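Remarks on the structure that follows.
Just one protein chain is left out here, and the rest sit where they should.
The chains carry the letters A and B, assigned in the order they are written, with residues numbered from 1 in each.
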Amino acid sequence: MHRITTHRIPILGIAPARSRTYAAIGVAAAVGLTLAACGSSGGGGKSSNPLSGSATGKVVIGSANFPEDELLAQIYATALQDHGIKVSTKFNIGAREVYYPQIEKGTVTIIPEYNGALLTTSVDKTSTAASTADVDAALTAGLPSSLEILNPSTAIDSDSVTVTQATATRDHLKSITDLKPFAGSMIFGGPPELKTRADGIPGLIKNYGLHFKAFQPTDESSTVTFTDLTNGKVQAADVFTTSPQILSDHLVVLTDPKNNFAAQNVIPLVYKKGVNAKIVSILNAISAKLTTAALLQMDNALVVDHASYTQVASGFVSQEGLG
Amino acid sequence: MSFFVFAWHWLAMSSHWHGSNGIPARFIEHVEYTALAMAIASAIALPAGVAIGHAGRGGLAVVSLANIWRSLPTLGLLVLAFIRTGGAPWAWLIPLVALAIPPILVTSYEGVLGVDPDLKDAAAGMGMTPWQVLSRVEVPVALPLILLGLRTATIQVVATATIAAYISLGGFGRYIIDGLASNDYGLVAGGAVCVVLLALICQFAFTGLSRLIVPAGLRQQARQS
Partner (left out) sequence: MSWALSNASMLGHLTGQNAYLALVPVLIGLLISLPLGIVSARWGWLYPPVLTVTSVLYALPALALFVVLIDYTGLTDTTVMIPLVIYSLAVLFPSVVDGLRSVPEPVRQAAVAMGFGTWRRLATVELPIATPIVIAGLRIACVSSISLVSVGQLIGTGGLGYLFIDGEQRDFPTEIVVGIVLIVALALVTDTVLVLARRWLTPWQRGAAATATTRRATVRAELRVRPGPGGI
C-alpha cells in the first residue's frame, strides 16, 4: 500500500530531522558508554573461565551456591575489608564441582569450606577419615600444592539423611541403618551432585546398603528440598544440619554411626599465592569465634527473618570484635 | 575438547538411552509437559483471540499486554509458582501456560482481524450465518497466522520446560541443571543437543503442518505479508 503523505518528508532536506537523528546517535552512544561503565565496574563480575584461570593478584572471595556459605564468605570479606584489605567477591559460583577447579587455579583466592565434604568430594574420594583431626590431616596430605586449609572452627554443618517426624515415628527411625528395610520404597531427595559424590548415593549404598527407589534432584537444602520433603514428594532428603527448617518443619536428622559423612567443620580453603600472613591470621580469628550455635542463629536470621547477608555478617564481625 | 565432542561422546553411550534418566524417558516427559501446557494455553487463547479479532475491538490492549507479558522472566515465575503453591506437582504448569498465551492470543487476534472485509461480505452475501462466516471464512483465512502463533508458543514452552528443571521438573532440562551442578560438561552438552533438536523438530513440524492444513492460495498470501 503506497500512500504519499502530505507531511514533511526529509528529502526536502529539512535540518531538524537529520540533526535529530545525529543527536539521537550521540545520546545512544553516551548511554551506551555509561552503561558500559556501570556494568564493568560492578563488583563480583570477575571473569571466571574454568578452563583457564590464573591468579590475578587480587583477593577474590568465592562462595558455594547456598546461603550459609555465602554468609561465611561475606563474613570473611567484611572482616578483611575492615582491616583495609581490598577484596572482590564472587558468590553463588555453584557446587564444589564447579568452584574447586577455580580455586585450584587461583581464579578464586578464598572459599569457606567444610573439611569432610571437601576431602571426599574433591581431594580423596576413597578416604575413610571421620574425625576432625583425621580429616584435616588427610586434607593437608592430599591437597594440591597450590592450596592449603587454615584452622578449622568448631562450627559444624553437615550433610545428613533426614526424614519427617511422621516417617520417623511410623518406621521407628533413629539412625541411617534403620532405613535399610524401607529404602526400596522411598525416593531420596538432594542436590543434583549428590548422585555421583563419594558420600552421596554411592556412599549410602556402600556404607549402609541403601538402595532407594529413586533419587530426585532438588536443591542445596533449600526451599525445593524442604517443600518436597514435607509434602511427600520425597520421603528422605539430604538436609544441611544447620538449616532452620529442621526445627520449623519438625524434621528428624538420622544419626550416622558408620560415618558416611565425615566431620564437616567450617574451614577456610585458600590459594596460597593469593594470601599473606595478615589475611591468614584474620581468617583464623574468625574460625576461632565460629560455633555451630552461631551458625544456627545466623542461618535463622537469613532464612526466617530474611535479613540481608551484609547485615548479618557485619553483626557477627562487630559482635566478635573481628573487624 | 569441543562442545560437539563432549555431546557426541555422551550421546553415544548406550546407557544414556535406557532407564528413567535415559533420553527416551526424558523426551517423553518433555513432550508431555509441552503438550499439556499448549493444550491449556490454546484452549484459553485461541477462542479469546478469535473473538477479539472478530469483534475488531480491544486490539491495542492485546498488543500492549503482549509486550508486558514478553518481559516476564521465566525463572522468576517458575520459582514463585513453586513457592506459592507449596511445591504442587502442577506448579510448573502455571508459568508455562501463562507464557504461551500471548503469542497465540496476538496472532489469532491479528489473523482474524486481518481478514479482508470483502471476503466476509461475500460470504454473508452467499447466505452464510455469522457463525458460518467465522468458521468457514475468517478462521481458515487466519490460519497461517494462528499456526505461526502456535509454533512460537510451542517453542517458548519447550524452552521454559527446560528451565523448570531448576524446580525439580524432569525432561531434558534435567541434564543441563544436573550437569551444571556436578560440573559434568558431557551431560550438559548432551542435554543441550537434545533440547535444541526438540525445538527444531517442533519448528519444522509446524512448518510441515501449515503446508498440510493451509490451502495453497492462503499460503501464498501469507508469504507476501
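We take it that a residue touches a chain if its C-beta (ideal position, glycine included) is under 8 Å from a C-beta of that chain, and two chains touch if they have at least 3 such contacts.
Keep in mind the model is a prediction, meaning the values are calculated, not measured.
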Chain not shown, its touching partners among those shown: A, B
Residue among B:P47, B:P73 or B:P130 touching the omitted chain: B:P73
Contacting the left-out chain in the complete assembly, out of B:H9, B:R57 or B:R84: B:R84
Residue of A:S88, A:S146, A:T177 or A:T223 touching the missing chain in the full complex: A:T223
Touching residues (missing chain, whole complex) on chain A: 2-5, 7-11, 13, 16-18, 20-21, 24, 28, 32, 35-36, 38-40, 42-45, 47-52, 65-67, 92-94, 98, 219-220, 222-224, 226, 245, 302-303, 306, 308
Positions on chain B contacted by the hidden chain, ascending: 1-3, 6, 60, 63, 66-77, 79-80, 82-84, 99, 102-103, 106-107, 110, 145, 148-149, 152-153, 155-156, 158-160, 162-163, 166-167, 173, 176-177, 180, 185, 188-189, 191-192, 195-196, 199-200, 202-203
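Throughout what follows, only the chains that are shown with their structure count from here on.
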Intercentroid distance (Cα basis), chain B paired with chain A, Å: 35
Residues of chain A that touch chain B when the two form their complex: 50, 94-95, 97-98, 101, 191-193, 195-196, 214, 216-219, 223-224, 227-228, 231, 233
Residues on chain B engaged by chain A in the complex (per definition of touch): 20, 82-83, 86-89, 167-168, 174, 177-178, 180-184
